[in-house]
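Of the protein chains in this complex, all but one are displayed in their positions.
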Amino acid sequence: MTGAALAAMSDVAVATPLFVDSLLDFLDPGTLASVFVDGLSKAALYVMITAGLTLIFGLMGVLNFAHGSLTMIGAYAGGLVLVVLVSDSTGSVARIGAFFAAVAVVFALLAVAGAGIEMKLVRPLYDRNPLYQILLTFGLTLVLDELVEIIVHFYGIQPTHEWQAAMATKPAFLTATYSLLGLSVVGLDLFEIAFGVLTVVAVWAFLTRTRYGLYIRAGSEDSEMTEALGINVRRAFTVVFGLGVGIAAVAGVLLAWDVTWGASVPLAAETLLPAFVVVIVGGLGTFRGTVAAAIIVGLVDATMTWWFQNVVDFPGLPEMTIFLILVVMLVVRPQGLFGVAEVGGH
Amino acid sequence: MTLLEVDDVHTYYGQSHILEGVSLTVEAGETVALIGRNGVGKTTTLRTILQLTAPRRGSVRIRGEDVTGLGTHDVARRGLGWIPEDRRMFSELSVEENLRIAVKDTDRVGGKLAHAFEVFPDLEQFRDKKAGALSGGQQQMVAIARGLVGDNDLLLVDEPSEGLAPLIVETVAESLRRVSSDTSLLLVEQNFPLAMDLADRFYLLDNGQVVEQGSTDDVSREDEQIRRHLSA
Partner (left out) sequence: MTALRSYLRRRVVLVALVAFLGAYPGLHNLLVSSPVGTELALVLPRVETMVSVFYFGLFAMSFDFVSGYTGYLSFGHAAFFGTGAYTVILVANGKIPFLASSTPFMLSLLLGAVLAVMLALLIGAVSFRLSGVYFAMITLGFAQVLYVFVRNWDYLSSNPRDGMSVLEHPAGFEVGVPGIDALNLQIASADFVGETISMGWIQLSAAEVSYYMVGLVVLACYLAMRRALRSPFGRTMVAIRENEERARAIGYDTFRYKLGAFTVSAFFAAIAGGLFAGYARSVTPENTFFFLVSGDALLAAILGGFGTLAGPLLGRLFHESLSEFLSDQAGGPHIDVGQLGLLPYLRQTLGESTLATELYNGFTVGEFVEVFVNGHESLYLGVLFVLFVFYVPNGLLGSVQDRLGGTVGSELPAAVRRLWGRYRTELPTTIRRLWGR
């Protein structure tokens, strides 16, 4: 046996108890609880960036590649509203008010824009191979990202870094750390969890408690039969596309405050990829699946972040694990957690 | 005024010519059977009437109004209901939701549902159950009830007895009879005695064309002409 191999063996021998120690550290109730809260806040963001994608795919079978770009536009647009409304002297409560004003404005604007995109651009392609819808929305991302870059650059804002002015409109109590049952929690994490829950409840209520939601659930199952019952499914397509885009943009407003994301042009790709992972893991087009998948991916992300920060010296660990979840899920259960078992239906 | 007029329609699936000039009429209050072997264009005729598959030539008129080329939902809004082959339940939706979505007069959803459960009392107990979990016969009931709550003047019924046990078929026939007191039916049915029993008139389809028509009173299965077209 060579010396190098021996050295490697002894490395393993040293590493094993180290791993056990770390595992015990991780299983400490305090650590677990804080990882859990962190995971839930990540899950809230994941569910927000994915909900619109799921709704659109569920009803229309369109995989919207422009989804991330619309989140990015939402981040900038929301940031703009916040920067305009908030000054240094604005109080904390007023800042939260400004946030919800930004959410309302951005949702309304982008939902209308989304409906427009559906009517003018996506609709003519329904009769063609679904590939062309992917191609169209992919082309849209190129245009949208570059347009935003031009505009942002023109106003002297750095397009590749987070927009600090928007970040700075966050009220102080969200950046503070609180101790809650012996647990230290960042205010923004709690805010994100609350906002995520609110979004899930709102979308769920819309789907199950309104007549339009009924149309959408029926249309996702069998659009021809729905039409034959006298319901204009094409109009439902437009509404859902608008809604989906609106929710994506609202997610962007929330991200504009989060230090690990922030409004920037690369945010488009940074949110698109995890959104794909969540939507596939949950089962394409099922809202229930998306919520479950977002929680799983959020918790795994938080767990891996802890392991990277404390044990494994590999910064890519959380991100790599997320994509591994995608791959493993597609191997083990391609239809996703709550999807219908027809592989490659679309 | 004639409720439905189908006038010389030609329908294609891609390159294949399925309907080669079909004409038929349904009057208000009538039950009309559309019979013929498999693959002669019966289902396509129903799809053409609903504009699910638009005809390339010819026209479909409802109460004299030309609906050719309209969207399917617009045709359905003019009082047409579809009870398709295989029922096509929304299997993830509850029975009640399946009925609720079929109500066209949205101001009177509650009353319509109550009426449906009156006509089909057996369905009441499954109200909150997912439609996908029901048996074939129960699903057929829901499908017929879906046609009922939509205030339709004409129901296009496709193979309602297919795949059901004889005893169940009798129940289905009974409910169709009950529904037909309020609305007209255009009934596609392989079960010849059942079709003749339910219908006032019939059209016999072969190779995308109407080859025989008349009143069901003076038709027997032994009729040479009909036997030739019904046997494979």
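To keep things simple, chains are lettered A and B as they appear, and every chain counts its residues starting from 1.
Here is the rule we use: a contact is a pair of C-beta atoms (placed from the backbone, for glycine too) under 8 Å apart; a residue touches a chain by one contact, two chains touch by 3 or more.
Keep in mind it's a predicted model, so treat the numbers as computed, not measured.
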Contacts of the unshown chain among the visible ones are A
By the document's definition of touch, the residue of A:Met72, A:Ala111, A:Leu284 or A:Leu337 touching the omitted chain is A:Leu284
Out of A:Val37, A:Leu53 or A:Leu136, which is the one that touches the chain we can't see?
A:Leu136
Touch rule applied to subunit A and the missing chain gives residues 63, 121, 124-125, 128, 130-132, 134-136, 138-147, 149-150, 153-154, 269, 273, 276-277, 280, 284, 314-317, 319-320, 323-324, 326-327, 330-331, 334, 343-346
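By our rule, only the chains that are shown with their structure count from here on.
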Measuring from the mean C-alpha position of subunit A to the mean C-alpha position of subunit B, what distance in angstrom results?
45
Of all residues in subunit B, those that touch subunit A in their complex:
50, 52, 71-73, 76-77, 81-82, 84, 88, 90-93, 97, 100-102, 104, 106, 146, 150
Note: in the complex, subunit A contacts subunit B through residues 211, 214-215, 217-218, 221-222, 224-234
